[in-house]
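The block underneath contains the structure these notes are about, expressed in C-alpha cells.
The block that comes next holds subunit A.
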Amino acid sequence: MSDEPLLSARAITKSFLGMKALDRVDFTLHAGEVHALLGENGAGKSTLIKVLTGAYRRDGGEIRLDGRPIDPKDVTDAQELGIGTVYQEVNLLPNLTVAENLFLGREPRRFGLVDARAMNRRSREILREYGLGIDPSALLASFSVAVRQIVAIARAVDLSGKVLILDEPTASLDAAEVDTLFEIVRSLRDRGLGIVFITHFFDQVFRIADRVTVLRNGQLVGTRPIDALKRIDLVSMMLGRELSEEESHRAPSAEGEGGAPLVRFTNYGKRGHVEPFDLTIRRGEVVGVAGLLGSGRTETAELLFGIEQPDSGTAELDGEKLTLASPRQAIAHGFGFCPEDRKLDGIVDDLSVRENIVLALQARQGWAKPLPRAEQEAIADRYIQALDIRTTDREKPVKFLSGGNQQKVILARWLATNPRFLILDEPTRGIDVGAHAEIIRLIEKLCAEGMSLLVISSELEELVVYSNRVLVLSDRRHIAELSGEAVTTSAVMKAIAAHDPEEAAA
Partner candidate 1 sequence: MIGSRYFPLATTFVIFLLAYALCYLQFPNMLSTRVVGNLLTDNAFLGIAAVGMTFVIISGGIDLSIGSVIAFSGVFLAVSMGDWGVPPVLAFALLLAIATGFGAVMGAMIHYLAMPAFIVTLAGMFFARGMAFLISTQSVPISQPIYTAMQGIYWKMPGGGRLTFIGMVMVAVFIVGIVIAQRTRFGRYVYALGGNRQSAELMGVPVASTTIGIYALSSFLAGLSGIVFSLYTSAGYSLAAVGVELDAIAAVVIGGTLLTGGSGFVAGTFLGILIMGLIQTYIVFDGTLSSWWTKIVIGLLLFAFIALQRGLVWLSERRGGVPRGAAA
Partner candidate 2 sequence: DMTVGFSQIGSESGWRAAETTLTKQQAEERGIDLKFADAQQKQENQIKAVRSFIAQGVDAILLAPVVATGWDQVLGEAKDAEIPVVLLDRTVDAPDDLYLTAVTSDLVHEGNVAGQWLVDAVGDKQCNVVELQGTTGSSPAIDRKKGFEEAISGHDNVKIVRSQTGDFTRTKGKEVMESFLKAENGGKDICALYAHNDDMAVGAIQAIKEAGLKPGSDILVVSIDAVPDIFQAMANGEANATVELTPNMAGPAFDALEKYKADGTMPPKWIQTESKLYTQKDDPMKVYEEKKNLGY
C-alpha cells in the first residue's frame, strides 16, 4: 500500500431537488486495497459511486486519480481512466448477447468490423474464471438475475485498469459464487488495483475488506482499517446508535408447525420450469426455500402465485380446490408476492411512494372503490414508519429512493393487503443491517399473527433463523425438506451437496 492514494475525493457534494444526498464527503482509495463502503439504505453510497464515475455531475468537490485532478463527464470517461464499475441495479442489456455485453464499446475488430468469433471465444475464457459455463452468444435475457450479475462483474473487472467499484454485487449470489468473486477480487488487489466494495453483509466485509468507510445521511462518519474494528462498532457507526437485536436468533416456534394447513399443492409442476412437487403450508408457518442459482426457486414462486400456469397438479386453500390462473386470482385468495427483480417486477417508478404502497390493495378492491386519500396517506405513513423507509415525503416518486428503500416499499405494498400467504423472493436483498433485522422481526411477528410465509433466500444463515421448514431445490426439482431441529445451515448445505456434490464443495 503506497502513501499516495490511488483515488481521492474531497468534499464531494451532490443534491437532488434541494435534498443533499452527499454533503462534503471525503473518500480515499489506495492501490492494492479493498475498501468497503458502508451505510444504511439511502446513506448515499450509490450516489457517491455515481459521482466518482461520472454518471452524475457533482455539485462540488474534487476528485483525483493518481494525484491528478480528474473530471469524468460520463461513464465512458471513467472507463477510459481505468475505472470499472458495477452499479447497484444489474445494469446490463438483456437484449444483447452475453459476449456483446462483456465487450460493449471495446469489441475486438478485424478489418474494422466486429469479430464476433473472437469476442465469443474471449468471453468464454473470461466467464470460465467465474465458473460460468454458459454460451456467450446467447441473449443475456435468457439467464437469471444472478448470472447477469456475474456477467456485469466480469465486465467491470475486465474494464478496470486501476479501480474496480462493485455496488452490492453479491446481493443475489450464493455462497459458492461469492467465494469465486472474492478470489478474483483478491487477485486483482494483489495486482495493485484499488477496489471499492459496497455490501450489506458484514461477514463479507470482514472477510475481504482492508478498510471501511461509513456514510450516514449523506455525510462521512469515518474511515477505519478493518483490523481495529469490532462488528458492533461498525454497526453503531452506521446507525448512529446501538443495535441490540441485531443477532436475535429465534428457535422455530412449535405453534407454527402445529398450525392447520392453509394451502396445499399436490403434484404441482410445469414442464421446463419446475418438476411436479408436493407442498403444504400451515398457518403461521415460515417455509424457507434454499438452492443454488437457477435451481428453480423463483420459478416455484411464480407457479404458486399464478404467474405461470401449471401443467400438472392441484392446489387447495383451506381444503377447497383453487385455481391460480393469474396473480389477480391469487391475490383475491389472499396471496402476496415480493418479486426478486424489484426494478422490473416490483416498483412502478414514476408513481409516488404512497401510490406504490397502496397499489396492490387498491387493485384488489377494484377501480370503482377508490381508497379515500386520507386512508391512503395513513397506510403509507404507517409503513414508512414501520419499515423505516427513508424518504423526504410520501409523495416522492419511488424512483428517487435508494435501492434498499424501494425494496421496503414493495414489502409494504404487500403487507398493506394483509395477506394470508406471502411469498418473499430474496426479501433482504440490498437491505441494510438495521432494516434487515427489522424485516426478520417483522417476518416473525407476521407468523405469530397467523400469516404464512414462503421465503426464498440465498443467505442460509438468515433462512435457518426464521424458517420452520426449509425446502431444498436443485435443478428445478424439490429434492429435500428439512424441518424442526434439522433446519441448520450445514444440513441445508448437505442436502444441496447430496444432489450436486461438485457445486457444494466450492
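Definition applied: contacts are C-beta pairs under 8 Å (C-beta built on N, C-alpha and C of every residue); 3 or more make two chains touch, one makes a residue touch a chain; residues count from 1.
Candidates were picked such that all candidates are chains of the complex that A comes from, given by their letters.
This is a predicted model, so every value here is computed, not measured.
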Using the touch rule from the top, find which candidate among 1 or 2 meets subunit A in this complex. 1
Name, in rising order, each residue of subunit A that touches candidate 1 in their complex. 55, 74-76, 78-79, 85, 87, 91-96, 100-101, 104-105, 107, 109, 112-114, 116, 138-139, 141-144, 155, 271-273, 302, 341, 344
